[in-house]
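Here it is, the structure, as structure tokens.
One chain of protein is taken out of this complex; the other chains stay put.
Up next is chain A:
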Amino acid sequence: MDCYTANWNPLGDSAFYRKYELYSMDWDLKEELRDCLVAAAPYGGPIALLRNPWRKEKPASVRPVLEIYSASGLPLASLLWKSGPVVSLGWSAEEELLCIQEDGVVLVYGLHGDFRRHFSLGNDVFQNRILDTQIFHTEFGSGVAILTGAHRFILSVNISELKLRRMPEVPGLQSVPSCWTTLCQDRAAHILLAVGPDLYLLDQSACSPVTPSGLAPGVSSFLQMAVSFTYRHLALFTDTGYIWMGTASLKEKLCEFNCNIRAPPKQMVWCSRPRSKERAVVVAWERRLMVVGDAPESIQFVLDEDSYLVPELDGVRILSRSTHEFLHEVPVASEEIFKIASMAPGALLLEAQKEYEKESQKADEYLREIQELGQLTQAVQQCIEAAGHEHQPDMQKSLLRAASFGKCFLDRFPPDSFVHMCQDLRVLNAVRDYHIGIPLTYTQYKQLTIQVLLDRLVLRRLYPLAIQICEYLRLPEVQGVSRILAHWACYKVQQKDVSDEDVARAINQKLGDTPGVSYSDIAARAYGCGRTELAIKLLEYEPRSGEQVPLLLKMKRSKLALSKAIESGDTDLVFTVLLHLKNELNRGDFFMTLRNQPMALSLYRQFCKHQELETLKDLYNQDDNHQELGSFHIRASYAAEERIEGRVAALQTAADAFYKAKNEFAAKATEDQMRLLRLQRRLEDELGGRFLDLSLHDTVTTLILGGHNKRAEQLARDFRIPDKRLWWLKLTALADLEDWEELEKFSKSKKSPIGYLPFVEICMKQHNKYEAKKYASRVGPEHKVKALLLVGDVAQAADVAIEHRNEAELSLVLSHCTGATDGATADKIQRARAQAQKK
């Protein structure tokens, strides 16, 4: 126990700071750190080094090497720098390396030294060159602040949506400020800079001088400034060796310290943990490291080697040639438990558990002590919490064991916190491993979230570990395993030395039908790497044909895309492909393609019918579909054409088409219609009235109604109207005219082909019983009864029915016998029936 707090250093009365080793680095550094541009990403991220040959008086002739290491010093990439002079290196929030060149060009590399893209910071920067830059992270992403050769500041809050903002001019700024930094307040980025004894705050609109509240007098220059990880606090180091610490707004001083060292420090960073009241900054000189806070004494360390500080959310990482250390404030839970002679419940529980293992009755004593104070729950919680903050698995274990031991004596302690801590620590220990090299603390891990951690593992191509973590934490497949497999597949398709077949097979074997994996996304990546064939192979595995289409179109496999779209049953998709094809192919090829895809063809035809009639005609022409072509012209003859000549011409074209289609019937009918149209036109001219567009039947009827019987006869002959129709027609027309005389004449012109019952019916319809009776007598025997009944001659109808001995007719007549008048007739029928039955 006594040795455990050996590396704890008190700062004032209330806080301890400890520094422990994360890794012993065995990176083979060729250069001194001080000769290099160094950038280490926060959250235990990778480290980039670029020997800086441009800083020296005489530029070396050899090209510098850009090297990327994991936090544990394992080499990830190494490449010769072939571009221009680099001013600054930095990591974006997505762990992309930004190399900012003097001329304002930013080159972006991946973690493995793969070139991603580049962009320029604008003409202004290009002209004036860059003097200094800072890369910073906010909730909006990663930003960059630049000081140009013209002593102007330019700012971009988010480099993935590059928008450059020129900050206002600082009056009288002629040289590089002694120090400056980017502040983020109220969702906006500002720049704070020091010129001699003055501080200026640059925001979008103005440059205003500011004074830190309670700054000690006698400051003639600021040598260093540091903003905390969360942008809440600011520290200033002055040429008098005085350190001012306060809020970032400069309005409130938190504490101050005078270290009496006037040499400018190499680095100064904040070292505080979220939600802690303690404020401290770490100041580094060449051989000295100092932790300064609200205490009269500081903590001092000697630096044996050239070191580099990396600010973190809850502490500071210290990199050097041989080690990688972490310096932080000891968390409360740990402090309570491990502080010498602590009587905190957690400390007692830990002790109790140790005694229990030794099988000593002291365990019981400790336990009773905690229980008497009613603090067992608190003790368990303390142990669990402290376990999270320990770096050494042994210590984590003994704390968790103590927690688990304490839990046994509690009735209803919710298990979640314990279980989750065990899981989290397992994950953390796994990623902290030397081979993985992500030295995350528990606090950082919770801030980062598991999803981001998984992304980072994927970024490092540590797919198996990521999958193991997903499975261990039982993350839903879509968010977990599938996503990682998809990333793996996307990486796999970039392996150019493996054949298309092998890659496709390997991917399919591993991915199978895992839900949430989109083969089309992977194929798109393959296509992006120029492997079209592989992309097509991968698309074959895509179960949703609809998903295959957009990529196929992009790869100019439009015909394949068309069949896939048809397979998907989504007509909109088919239509999209069709429009694509229409623009891509010449008309002939386009039509040929359509011909082989009936479904697409009907879809397109439907569209043309409403929107592009001419195309429709061309389509039929192309297909030699004369039948449809004929129909097309027929439709045109009454929809599109107005003039009679145009209509006849359209009909002629239609008739020709029908002949070609071997549809003689339609051709003849069309020719008849042409004749009729011309004739109707003539009738209109000669007789007036409206004839156009009447049917043949109606034309004749109209003529008769107009009293043009001769013309009507002629027309009937010309168009060979069958007798039956003509009789029906005349009958109806004459009855409508109530021209009974003419009707009678007509009825006697020859034997009626439709019989005489219709005459009776039509007369009765016009309520002319007198005329009806004339015809009733001429009705043939089979309809006689019906006719007689129609004219109301029930008695005679009965006689005829009896004569016919027809049972159906008899009942029909009987049903007409109503009232007293027909009583006799009814009797007669009944008698006849009885007689018939006797026989």
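Just so it is clear, contacts are C-beta pairs under 8 Å (C-beta built on N, C-alpha and C of every residue); 3 or more make two chains touch, one makes a residue touch a chain; residues count from 1.
We adopt the following convention: contacts and distances are computed from a predicted model.
Undergrad: What does the UniProt entry say the missing chain is called, choosing from "Aspartate aminotransferase", "Auxin-responsive protein", "Vacuolar protein sorting-associated protein 33B" or "General transcription factor IIH subunit 3"?
TA: "Vacuolar protein sorting-associated protein 33B"
Undergrad: Of the residues A:P598, A:G646 or A:G780, I need the one that contacts the missing chain.
TA: Going through A:P598, A:G646 or A:G780 one by one, A:P598 is the residue touching the chain not shown.
Undergrad: Given that one chain is not shown, which residue among A:I634, A:V648 or A:A776 touches it?
TA: The missing chain is touched by A:I634.
Undergrad: Which listed residue, A:S695, A:Q766 or A:S811, touches the chain dropped from view?
TA: Going through A:S695, A:Q766 or A:S811 one by one, A:S695 is the residue touching the chain not shown.
Undergrad: Among A:W8, A:F607, A:Y659 or A:W740, which one touches the chain that has been omitted from the display?
TA: Final answer for the missing-chain contact: A:F607.
Undergrad: Which of these touches the unseen chain: A:K253, A:K446 or A:R725?
TA: A:R725
Undergrad: If the hidden chain were put back, which residues of chain A would touch it?
TA: 544, 569-572, 575-576, 579, 595-599, 601-603, 605-607, 610-611, 623, 627, 631, 634-635, 638-639, 665-666, 669-670, 672-673, 676, 693-697, 719, 721-722, 724-725, 728-729, 732, 754
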